[in-house]
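Structure incoming, see below.
Shown here: the complex without one of its protein chains, the others still in place.
Each chain carries a letter (A, B and C) given by its place in the written order, and its residues are counted from 1.
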Amino acid sequence: MTQEAGSATRVATATLLDWLEQMAVIRGTEKAAHDLFMRGLVKGTTHLAAGHEAIAVGASAALRPDDYVFATYRGHHHAIARGASPEGCLAELMQRSTGVCRAKGGSMHLTRADHGMLGSYAIVGAHLPMANGAAWSARLRGTSQVAVAFFGDGATNIGAFHEALNLAAVWKLAVVFVCENNRYMEYTPIASVTSVPNPAADRAAANGMPGVLVDGNDVVAVHEAMATAVDRARAGDGPTVLEALTYRHFGHSRTDPATYRPAAEVEEWLARDPLILARRRLAEWGVPQADVDAVEARAADTVAAASRAAQDAPPADPEDAFTDVWADGGWAWRT
Amino acid sequence: MTQEAGSATRVATATLLDWLEQMAVIRGTEKAAHDLFMRGLVKGTTHLAAGHEAIAVGASAALRPDDYVFATYRGHHHAIARGASPEGCLAELMQRSTGVCRAKGGSMHLTRADHGMLGSYAIVGAHLPMANGAAWSARLRGTSQVAVAFFGDGATNIGAFHEALNLAAVWKLAVVFVCENNRYMEYTPIASVTSVPNPAADRAAANGMPGVLVDGNDVVAVHEAMATAVDRARAGDGPTVLEALTYRHFGHSRTDPATYRPAAEVEEWLARDPLILARRRLAEWGVPQADVDAVEARAADTVAAASRAAQDAPPADPEDAFTDVWADGGWAWRT
Amino acid sequence: MADLTTYRDAVSDGLARELRRDPSVVLLGEDIGAAGGVFKTTVGLFEEFGADRVWDTPISEQAIMGAAMGAAMTGMRPVAEIMFSDFLACCWDYLANEIPKARYMTGGQVSVPMVVRTANGGGLGFGAQHSQSVENWAFTVPGLKIVAPSTPADVVGLMASAIRSDDPVVFFEHKGLFASKGEAAPPEHVVPLGEARVARPGDDVTVVALAATVPLALAAAEQLVEDGISVEVIDLRCLVPLDMATVLGSLERTSRLVVVEENPYQGGWGATVASIVADEGFELLDAPVRRVAGENVPLPFADALEERVIPTTGKLVEAVRRLASY
Partner (left out) sequence: MADLTTYRDAVSDGLARELRRDPSVVLLGEDIGAAGGVFKTTVGLFEEFGADRVWDTPISEQAIMGAAMGAAMTGMRPVAEIMFSDFLACCWDYLANEIPKARYMTGGQVSVPMVVRTANGGGLGFGAQHSQSVENWAFTVPGLKIVAPSTPADVVGLMASAIRSDDPVVFFEHKGLFASKGEAAPPEHVVPLGEARVARPGDDVTVVALAATVPLALAAAEQLVEDGISVEVIDLRCLVPLDMATVLGSLERTSRLVVVEENPYQGGWGATVASIVADEGFELLDAPVRRVAGENVPLPFADALEERVIPTTGKLVEAVRRLASY
């Protein structure tokens, strides 16, 4: 049965301020990406996660540094939440040699393997089975690492989703499947093509695991639900499906004005912006506005510096096209 | 929620006698296939359905002649229940030109398109989405045909199963998904690799449709459960998952002695042979043994004649290797 | 001169013409309905033909292909869109094992008259998983017809043939060509499958091209005029049926062949063309057979890197020059 997670715990004020700062850095980086695109400095496609920040920050806060994360083409927020620098991400988008993937991956494939951020994948659903593999490996190596797959609502209708859930349950793997349900696939409402109301959580029981719904714009609630799932996984009790309800602020990708979304719906969700919710909670807790302003200002500085540095970085080296095919660094395929 | 179907209705005696005869023909044909293999006359692989007869006969009895059926490599019983002749099937297995597929398909691909038996497919799960397509087509053409996919318990863990169920529910297609749960995949118990006790029925709710368990060895029960599902589909109320519990009498395929199955389990299921159950019911209904013996004798004659005719048929024509690639009958791929 | 139109609009035009002509034609795919397709290649179709002819699907490539196959077997002519050709990998079983084999393995009992449309190719900075040219995957499978048009008129004319074909067709629309313009197709335009087009006649070197490498080859041919090299450009249009008669006929005059293909060199369709020429056309050849193909690496994101690994006019010019002076 699908359960609803509340947000009962009160985290330390400093923690929530830190989370707000992280969310503001992500938001700022997404805005910078958008602006740089408008200025012709970001090419190719980008899928901004503005609006989804609470999921990345709340979930990552429940993880250990050595845990594993797998994300989608909409993955800037997870990369940053796991410690990729905004500069490295923006440089990647701007095709600079200092990009996190040396400009070979691009926006859709941000990766920081040294932070356990094992990649962003652009084939819907493909990375859920990979997260199983990382969790299986942790078990085999005798560590207690947990693996997390973040994915969209649209991914719940693809075969790999089902195969991944079943295997994770059968092998009792330490995986958390986190669905970022933003109500839309590209331009089509998920409700119009899905057989159940909660596309991820309502499928958990079919694979013998708990399915939990959480407010994906409430960073405290996300953290709490995630901590429960992570504890369960680390204790050896198996996987969980966590479905976080959220909304994207931009269109699906850079070419999408998102006119298919009702204005009232957009408004309602913008009012529930995860940064607004976090600020409101801090105010309720009596945290002085100045403290909040300070972290937001610091976030803005971080982003501005990152954007400048990325713009100043040297372009990608065309010769890099011929490296990293094989483990020996090269690309030789014949004699 | 998974429901259990009983067998409340009493069908006409003549009907049950007819079903027994059909089951006996199938059983006899499977035995003949086995014997012909032992004599070196059947080559390649075969997957006998002996033990599963009640599913094919009970389910087919609930269908109209113009309904569509899609089956697996273990599909002899469905082909025959849908009107393929035992002779045509045995001839196919023996590589004769009179085989139902002119010896181009073999045991795993028995097809009688003119009887709505649209094929047997050997990639696990692949035909479930095809059944959706046939039902979708019926809707588009304004007929009230129903499509049925028969598949094994093992198929419930593959992605295509999940994708098919979701689309069928969303489009409210007139499909019945019939799982023949014989407790094993090839040699591995389904329970050891599946996250829920009833691999098909317990996944129905995850795709917003009823999931029904039925005794797959009781032809009357199968018919009744199938009739309910077919009525629902034909009425436009959407798909159903029907999980029929059964057991195979032979190993997975011709090379498998099935030593991995506990003797007690085998015994228990052989005692619940669908033919025994049908005979017992007829006896309970007071049908004279002579009537039962008569249909079984007729079935034996049918099979014996079919086997002789198939053995006497000419071998497949090697030139047929170069026909039927394209609609024009040929195989030209270049100038 | 005739009206100009884009390759992108030609796709929806080609689909609309067949939807109007034949009520058994029906479309399905992700975001193809009210949204008009992520490449805007189905714009207006939902409005004109309605929800009964243009079906939005979940992200379920296997369910899409299976639905199309089942419908094709039972009297419809479905046209399935797989958004990016890279995603054919998510339903490859249908193209590799089911659709092309159904007629054959049933001894001719079943027909599968369906079309799979998909956006193919690179050059737009979409990275390793959204930029591939995968017509070479389909080419490994007997039983599929393979179409890859290079002009708006061919899009319409070949779409008509593909949809009317009783055989399954994979229809590759090149992403890099969507914005390109050309003459609009006249009414009732039908281009038969398997007939190559001499896109530019020439005498010295034959260049065999497909889809986006056709304009590239034409640009190279234009540049090579300055070198005094006359290039014949053949637009194959289809990989199956493969029009080798036109290629071998051209070689009778030129005796020199360059194949220009976007997919990687290893396993590329150009190798099959080259191997046929090295066999049946051996005596025609005055020089080695050359292939300008994608490099054997995944596709990188950055423009400057992608440019290094996919065929360009410059690379083709260079290859033709060297071959002409062989």
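Following the convention adopted for this analysis, a contact is a pair of C-beta atoms (placed from the backbone, for glycine too) under 8 Å apart; a residue touches a chain by one contact, two chains touch by 3 or more.
Given the structure is predicted, the values throughout are model-derived calculations rather than measurements.
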Worksheet item: What are the shown chains that the omitted chain is in contact with?
Response: A, B, C
Discussion item. Going by the contact rule already stated, which one of A:51, A:105 or A:251 would touch the omitted chain in the full complex?
Written reply: A:105
Item to complete: Based on the whole complex, identify which of C:101, C:117, C:197 or C:308 touches the chain you can't see.
Response: C:101
Worksheet item: Any idea which of C:74, C:111, C:129 or C:151 touches the chain not displayed?
Response: C:129
Discussion item. Suppose we count only contacts with the excluded chain; which residues of chain B make the list?
Written reply: 43-45, 92, 95, 101, 103-109, 121-125, 154-155, 157-159, 185-188, 192-194, 260, 315-316, 318-322, 325, 331, 333
Worksheet, complete the sentence: Where chain C meets the chain that is not shown, the residues are 86-87, 89-90, 92-93, 95-97, 100-101, 104-105, 127-129, 134, 136-137, 139-143, 240, 242, 263-272, 274-275, 277-280, 282-283, 285, 287-291, 295-298, 300-301
Worksheet entry | Touching residues on chain A - with respect to the absent chain | 68, 70, 99-106, 109, 111-114, 118-119, 121, 123, 126-138, 140-141, 147, 159-160, 163-164, 166-167, 170-171, 320, 323-327, 329, 331-335
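In this section, only the chains that are shown with their structure count from here on.
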Discussion item. Can you tell me which chain lies farthest from chain B, using the average of the Cα atoms as each chain's centre?
Written reply: A
Fill in: Innermost chain by mean C-alpha position
C
Fill in: Centroid spacing, where centroids are CA-atom means, of chain B and chain C in whole angstrom
40
Worksheet, complete the sentence: In whole angstrom, the CA-centroid distance of chain A from chain B equals 45
Worksheet, complete the sentence: Among all residues of chain C, those touching at least two other chains are 57-58, 60, 62-63
Item to complete: List, in ascending order, every residue of chain B touching at least 2 other chains.
Response: 159-160, 163, 166-167, 170
